[in-house]
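Before we start, here is the structure in question, set down as structure tokens.
The other protein chains are all here in position, but one chain of the complex has been omitted.
Order as written gives the chain letters A and B; numbering starts at 1 within each chain.
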Amino acid sequence: MTRIQDFGSFNAVREAGMGKLLPARPRIGVGMGTCGKGNGAEGVYHAFAEAISQQGRDVRLASVGCFGFCAQEPLVNVRIPGRPLVILRRVQASDVPRILDDLAAGSITEGLALCKIEEWDHLTARIVYGQGYPNIPSWQSIPFFKPQKKIVLRNCGLISPDDIEEYIAIGGYQALYKVLIDANPEVVIEQIKAAKLRGRGGAGFLTGLKWEFLRKAVSDEKYVVCNADEGDPGAYMNRNEIESDPHSLLEGMIIGAYVMGAAEGIVYIRAEYPLAVHRLTRAIEQARQSGILGDNCLGRGFRFDIRLVEGAGAFVCGEETALIASLEGYAGRPRPRPPFPAQKGLYDKPTNINNVETWYNIAPIVSKGPAWFSEIGSTKSAGTKVFSLVGKINNTGLVEMPLGTPLKTFIYDVGEGCGDGKHVKAVQTGGPSGGCIPQEMFDTPVDYETLAQLGSIMGSGGMVVMDEDNCMVDVSRYFIEFTHSESCGKCIPCRVGLDKSLRILNAFTRGRATEADLDRLDEMGRMIRDTSLCGLGQTAPNPLLTTMRHFRHEFLDHIRAKRCRAGVCDDLALSPCENSCPLHMNIPRFLQLYKEGRIEDAFEAVVMDNPLPGSTGRVCQHPCDNRCRRRTLDSAVNMREVHRTIADSIYQTDRFDALAARIVARKLPPTERKVAVVGGGPTGLAAAFYLALLGHEVTVYESNPEPGGMLRYALPEYRLPRAVIRSEVELIRRLGVEFQCGVAVGTDITLNDLDNQYNAVFLAIGTWKEAWVYLPGTELKGVIPALLFLEAVAKEEPVRLGRKVAIIGGGNAAIDSARTALRMGAEVTVIYRRERKDMPAIREETDAAEEEGAKFFFLATPHRIVGDEEGNVKGMEVVKTRLGEFDSSGRRRPVPTEEIRRLECDTVILAVGETVDQDFLRASGLRIKENGTLEVDRYTMETSRSKFYAGGDLISGASNVSNAMGYGKKAARKMDQRLMGTYRWDKIDPSFVYSNAPPGEPSTSQRHNLEELPARERVESFAETMISLSDEETLDEASRCLRCDVKDHH
Amino acid sequence: MPENISIRIDGEYVAAQEGQTILEVARAGGKYIPTLCWLAGTSSVGACRLCIVEVSGVGRLLPACTTPVQDGMSVTTTSEKLTQYRRIAIEFLFSERNHVCAVCVSNNHCELQAMAQKLGVTSVRYPYAYPKLGVDVSHPRYVLDHNRCILCTRCVRVCTEVEGAHVWDVSGRGIRSMIVCDMNRPWAQASSCTNCGKCVQVCPTGALAEKGFAVDEMVKQDHNMTRLTARRGGHS
Partner (left out) sequence: MKKVRLATVWLDGCSGCHMSLLDIDEAILAIAKRVDVVYGPLVDAQEFPKAVDVTLIEGAVSSQDDLEKVHTIRRWSKLVVALGDCAVTGNVPSMRNSHPARKMLERIYVEGVQTNRGVPVDGVPALLRQAVPVHEVIKVDLHIPGCPPAPASIAYALGELLEGRMPDLASKVKFG
């Protein structure tokens, strides 16, 4: 290896490196970081090496570091001389022949291409690769890379980490050379200070100031140390930096050592990072051989060497005083500061410790100047930071962003949200020492000060994204468990406090915590934060304190309702499906009973859990599907269809009477309590069913001629035949529930009357008012609110529907209206302001509507409705929208453009949302919330008036059938408890003996989906469109259940 | 010669010398700051956090035993928050291991017990851990009862820094930290032990005790320590 003694030898090395980086033949670089290797990069590399040597191809093969896009590993870059560098993604060994053949033919395998790089700014030099490939997007147009700014990661994934010549080729060690030649350390320190670089280990202390302390310290020996003890769960930027570009670290340290006057440098690195250790060791050797480390650095007479110390992986050794103790050979326990390491550090000598990433910023600042650096990022937090974006996010990876970038850019632009149509709930920044930031606060700029204000920290830059499937109690328990086991045990608050916190959090996850525990946790968290000896203890309560602040309701759920909404806390749920079901149906039980051929028992079990299974079997939004563990094998068990089949095989058959009698026999003795239920929709029916079972005398008041609410009067016949809901109501009637139909509470009978006549009143009226929009032309003839339209059709009343119908909205009411109008022979256009994927309607329904001939006009919002001279609708004008910033729902907000389109229509159906009847609410005198819904205690369902309870849409706003019924069921339980002074719910919980053996081998059967009649046939009539499963298919489906309700209780 | 400076403790001016800690200045000036791990004549480790004080202009609470005084510094030794935090620390200690005062040799002569009384702790609000811990009775004259240990490391420091034997150290970490003898051997087999008994006399609780005493009877002779360190001229 050439020893660099002067410019001549330096330039010679540089030329040699350039020849390797931009050879006159094709070059292939395989991303060989730990992450790439974990995804099979080694196999890919060997496949290339073998093919190249066997086939004698004229290709240069290199192993490079990681380009940061973890979700697309293994990454391979290829370049043909004079053309751009192209990054290929998810390359497998089997792709190798194709890639080589294409290269030989002078082309790039475009099917694998992620992006191209035409030129790259290494900050210390600019590399021009070439032009071409119009079909391959530039790297900066890829959402994942677009907002990124690569300073620290400037070389990662592009050069070989094992070759000092390639590093020198891209301008490496030039900054060092300059510093040595200028020989003016004070100027360098001033530059670092002026750049406002802050410590990237997390605390954010000004690096220049720290350097000045050490420079001014008087001592015969001084040390510079690199803290590479990266230990946060979910953070791996330092590992990747060292694995991909070790020389940048060395260069930063040598510059630092020179200006601070140290002769020895130490890199304290985790032993669990073998590849980083290996590459750094090799880089140090190469630097020594090249005359960069050693007695005479670059021939300028500066003596400095670096050694590597492998730490055993104790998290606390990231704390600088503990790190020093560990370097000295003692147990890694921190000591109080002062004295600070700059006064008394390693072996009691002045010492400077900087994080890996801090060192990576040095060379660019020296070569491009402090002004360039401080311009990037925000005023107080200059520059960039590398973050590891992990967790429930589509694009996982290492991203380097200017400080001050809002969180939502990370989550939605770079990360592109979380998959499966789920919603991001929160982000944990700063690892176990950081805090949890809820989705409502995603406008927060990510910088040192703002994060600290929110009770979080920048930390190492870990960013763990959480969605609705994460339980925040469990999340804080997880992080406390981590810091608890990593606490060194020296000071009392951290050692004992974290242990007590963990015990209490464990009690939460088992449903055994009390409200006093919440206060205790809060008090304890503050005490640990304010009194612990070192940073570990001082920051350890952050996850707990922030989750308690932002997700207090989840903690309360675990206390009061013994419920974990995310279904994570095992002890609080029977199974994931049960936990996600608003009615908490014991789904594994009815599946097993069906599997055992006990259809009557299965029916009884289903009805006792859910009194309207025929309806929910058809129209439930089936949240259970999303949680089913079978998804990890193939796809969810079709639980909804099984309970539909069970319901259909009893209702409307001659078995109904016998089964109804079995249910009636479960009724508890009369309690002599009278309860009124206002509203005969799903909420009211569910409440009435259970209240009657519990022995109360129940009267349901319904303003319509028949009970059923939305099920009867809003859902079209083709989705839910009337006969189904009628037999379900019949069963409830047999339990003794009295229905007073055609009676409107508020006009025909007052709340005071009910108060006088009943022991308790349950209010369960739905959202029957269509939200109105301000739109010119809504007064025209031919404009109909969707619910009125659907109701009129359901009541078989005459409706004036034209030939061409425009429907405004994207919810279920819009789609129901569309499909109904199609059946009435109209042409239908649905206008929605966002994109298809943003529609709140059930996806299958939207698809079905399209098959039946509905047209969709996305990204458009109504401008005005145009009428003719007689005041009839004759057309509409819509404004095209484009998608703007992300709003608090995690969707892009539609922004109107200038473009106006006109469409012809004679009927406009408004389906922009339903609301509670405000007149009724105001007249009731009950307390109303700001959003126009009724205020109730979410645990007892009590309203502000004693004896009055409420549930369903009235308290939640427009929702769906199962949620509505869930409220009814819960209200019945709570009302009974209040009426009787004791908890009696267990008494109506049926017990069945059935097998609790999980299947030894999961059934090989695939999910059975419903068949639908052909679209052409469907639109001919209002007949039900879905063909239910056969008995055999249902049995097959029930057998697919993995029985995760069966728990091992040893 | 260190420079003479002046600081304020709870509003009163107190004379101090540069290089002294807040605790040293407070003690010399007759001001009480509670401590448990601090031991005259040995190095300060700032582990028990009872001596935390408020220093005006500093956002964080600082341990008096390791924080050097600075001219013009204003220190508050007692406040509602400090008392609350100190109480919590005591409650933590009582619930960490098995402290049963009623049957302890050091009953009525125990610094932990006295501190609880002084700080007004009348019950422990945190769940007791009830760990299963051993008692080392192998030594002919002394006994080590881990149930009563508060990990203050006074024994470790007195043995290392005063006796020079370094018999004791802390093994494990976090809640599993334990005082160990030599390379985790029974005390009787600790070849480094000189049987001087200093560790026993400085132990604030009944964790280290002389054999042959019943409940209430173990009175520590720590005045010997004061004499010893005074003779050494060591830092106190």
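To be clear about the criterion, a residue touches a chain if its C-beta (ideal position, glycine included) is under 8 Å from a C-beta of that chain, and two chains touch if they have at least 3 such contacts.
Fair warning: this is a prediction, and the values are worked out from it, not measured in the lab.
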Partner chains on view for the chain not depicted: B
Touch criterion as defined above, residue of B:40, B:124, B:137 or B:170 at the omitted chain: B:124
Of B:5, B:88 or B:101, the one touching the omitted chain in the full complex: B:101
Those residues of chain B which, in the complete complex, touch the missing chain: 94, 98-104, 107-108, 110, 113-114, 116-120, 122-125, 127-128, 130-133
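Simple rule for what comes next: only the chains that are shown with their structure count from here on.
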Chain A residues touching chain B - in the complex, by the definition given at the top: 314, 316, 331, 333, 335-336, 338, 484-493, 495-500, 503-504, 507, 520, 523-524, 527, 530-533
Residues on chain B engaged by chain A in the complex (per definition of touch): 44-49, 52, 60-61, 63, 66-68, 81, 84-85, 88-89, 92-93, 95-96, 125-127, 129, 151, 170, 172-177
